[in-house]
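With one protein chain held back, the other chains of the complex are shown just where they sit.
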Amino acid sequence: MNNLLALPVVLPLLGSLLALVWPRRADWAGLGASVAAFVAAGHIGAEVMRNATLELAVGGWAPGLGIALRADGLSASLLLMSTLVALAAGLYATTYFAEAQKRADFWPLWLLMITALHALLLSGDLFNIYVTLELLGLAAVALAALGGSRAALQAAVRYLTVGLLGSLAFLTGVGLIYAGYGTLDMVMLAGRVDAEPATWVALALMTAGLLIKSALFPMHFWLPSAHANAPAPVSAALSALVVKAAFYLVLRLWLDVFDVALSQASAGLLGLLGASAVIWGSWQAYRAERLKLLAAYSTVAQIGYLFLFIPVLLATEPGEARDLLFGALVLFALTHGFSKSAFFLGAGVILHRAGHDRIAELGGTSRALPVTTFVLALAGIALIGLPPSGTFLAKWQLMTSAIAAGQWLWIPVIAIGTLLAGAYVFRVLGHAFGPGEGVGPSLAWARAELPALLLALVATAVLGLGAAQVWTMVVPGSNAEGVSL
Amino acid sequence: MNALLWMLLDLLLAAMLLGLGWAAVATRDLKRGVALFIAFGLLLALAWARLRAPDLALAEAAIGAGIAGALLLAALRSEPQGGQPAAVPSRVFLLTLNLFSVLLAVTVAWALLSALAMGDSVRLAQPVTEHLSQSGVSNPVTAVLLNFRAYDTLLELAVILSAVLGVLALGPARPGYRLPGPVLYGLIRWLVPLLIVTGGYLLWVGAHAPGGAFQAGATLAAAAVLLRLGGVDGAGLPAAVVSRWLLAAGLLAFLAVGLLVTAFGYGFVQYPPDLAAGLILVIESAATLSIAVALALAYIGGWPSRRAQSGSLHTHTTEGGTH
Partner (left out) sequence: MLSAEIIYGLTGVGLFTLGLRATLLQASLLARILAINVCGAGVFLMFVSIAYQGLAQMQVPDPVPHALVLTGIVVAVSATALALALGRRLRESKDE
């Protein structure tokens, strides 16, 4: 059990190396590693449900001198989602990339990205997080550039440049923290941190860097083209997992480590940016002409919702109400992860069949690709927030808590965002169910469409009906409410 | 008096760093910018030496100025001559940006000064020094990199790998260089073996003196860059099949050691104290090869073509040089 926490990092890394030295067996290495990682994540989840927090001091050195890996309810649930989405998207990728050479290029990079993601979720050391952020960024950029088109390359370059600036801002914050407190371990830091000016500046720098990486308005400009032009499985991972990782870090830093240095005003600022993201992202998604662009802008909006949770969380007194809201936050993040990846994979299938993903010309898709259309519909339900999806429960909880905490401003924002989401989802479905030639030959590839279907079902049915499980994992003993309990 | 001289030296070095850094990024002529940047890197290495960071000085000279400089110069080859027509930013934008920059600089400077004044100045140096004897090496930086915070180094090797794989996936290698003249040929004939030996030395000495896998790997990569500049398109790299294994070698060694020890009851990447020195050397040797191959491939810009790999320095010069 002690070394269990190392597995989600080691297994994808091994898979990546195997795919590198045996390009012909890349598919097997990749899928094998993904399944193994999922099993490990399952074990960790089960352990966390029993013991609340797991820790591994890598190298046997005490945290501070060495690096500690930690898992609690929040990171374990995100880890589980990450392995599932990666498995499904990887499975889809074996059909998406027709040439073996492309697959041989794809798998090592994809598994390195997964390694980075898992390492980030489990890391308990600030500089280690910086390294995982860089690995995540470079791998993601390289994968996004696999699209090959000029637009994809330009988007990848911008993603890289902006991402590097974000990482450097984060690193500067880490330096200031080390200078002031002499430790890089997050639990030790939580015990030492004080409301000093150096702390505020450090937190501001780190948050700024992470906001860039999570594409929160107004730092979102790099996301739409990067996600829209990347290969479909890559877009799924970028939207569902990579930006989520940066948000997870903001949550960790704000709620666990630096909670003494925060003020309602700073949380309110994050909320305002989130609100702008919801409105702007949803509006742009409504106006989008391409399916993948719509999905990318929808991600911008959904990230905004996640940031809306933060001021409400901080305004709620620690206790049952806050636990409830925190569980809702995790549920929202998980549901979005599954639904957005399902949406992108579905869009990928359509793109493959029709050669384009223009929404206006989707007529007949429902006849040609019934499964994929169903996937888009299910994912759409989860994106809007209709029952029984997890998003519905989460948004409902957010609105109730906002009213209880007196933060009325967010209610109309959520309402408008949901309405716009309804508009853009039904626009897509309207075209898909409309008359038309269809999107190509009507053979359905099981391997291509099944992963997306499973993801969408998880988003809308499993997470909605089984939501109670999320609260069980996340809430009891979860150290999200402050380590200094 | 002594302290005053040091302070003057520091002020001079700092001013030059700021000046060079400013000049490198503000110029429109990219060739000049790259040259200034390389000079900046070397000056930075000097600053590391001044600040009692010899490992960093070596690394900055080899990697920061050397390899990065080579990459930038190679990129300049295909830049359109005369630089880019710069899009003139609006005055409002410029004003806001300048204001923001000044504000940022003042804020971060103030935070840095107050952070430096907080708490004790020893920080993590204390536990490192206490446990240094258990780490298997006597160079504290190597101890931190390969033992206490080995997990960071593991991920860092993955970072290098991801960058190289990204480069390799983008397309074929850059066009090669023409045959060397007598001076370059003579220089390469001497320098390449010397660099290889130096690389080996840096790897070996890293355990008890400044040095280590990264500096050694960069030195070997420099040898590859020289070979490529000398017209050897394969840059001395073995065939693609072998090169792939070499790329993976560092990480494989790390994982092998890190996982093998768990079979004997130790934690992940927890070296048994008496074996630590040997295990670290094994990992570092593999990592050196990986880093060298990775940086060389990054410089070449892709897999060298099959035909090019059979070329050697000799066959080229007997055809073309007057030597």
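Should a chain be cited, it is by its letter among A and B, assigned in written order, with residues numbered from 1 in that chain.
Heads up, the rule we're going with is that a residue touches a chain if its C-beta (ideal position, glycine included) is under 8 Å from a C-beta of that chain, and two chains touch if they have at least 3 such contacts.
These numbers were taken from a predicted model, which means no experiment stands behind them.
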item: Residue of A:36, A:111 or A:160 in touch with the missing chain, whole complex considered; value: A:160
item: Option touching the unshown chain, where B:95, B:125 or B:194 are the choices; value: B:125
item: Option touching the unshown chain, where B:71, B:205 or B:282 are the choices; value: B:71
item: Residues from chain B at the interface with the omitted partner, ascending; value: 3-4, 6-7, 10-11, 14, 17-18, 21-22, 24-26, 30, 33-34, 37, 40-41, 44, 47-48, 50-53, 55-56, 59-60, 63-64, 67-68, 71-72, 74-76, 78-79, 83-84, 86-87, 89, 94, 97-98, 101-102, 104-105, 108-109, 112-113, 115-116, 120-126, 128-129, 140-141, 143-145, 149, 152-153, 156, 159-160, 162-164, 166-167, 170-171, 174, 214, 291, 295, 298-299, 301
item: For chain A, the residues touching the chain missing from this view; value: 127, 131, 134, 138, 141-142, 145, 150, 153-154, 156-157, 160-161, 164-165, 168, 171-172, 175, 178-179, 184
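Simple rule for what comes next: only the chains that are shown with their structure count from here on.
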item: Sites on chain A touched by chain B in the complex; value: 2-3, 6, 10, 13-14, 16-17, 20-21, 23, 56-62, 64-67, 105, 108-109, 112-113, 115-116, 119, 127-128, 131-132, 134-135, 138-139, 141-142, 145-146, 172, 176-184, 196-198, 200-202, 205
item: Sites on chain B touched by chain A in the complex; value: 107-108, 110-112, 114-116, 118-120, 122-124, 127-128, 131, 147-152, 155-156, 158-159, 161-163, 165-166, 168-170, 244-245, 247-248, 251-252, 255, 258-259, 262, 266-271
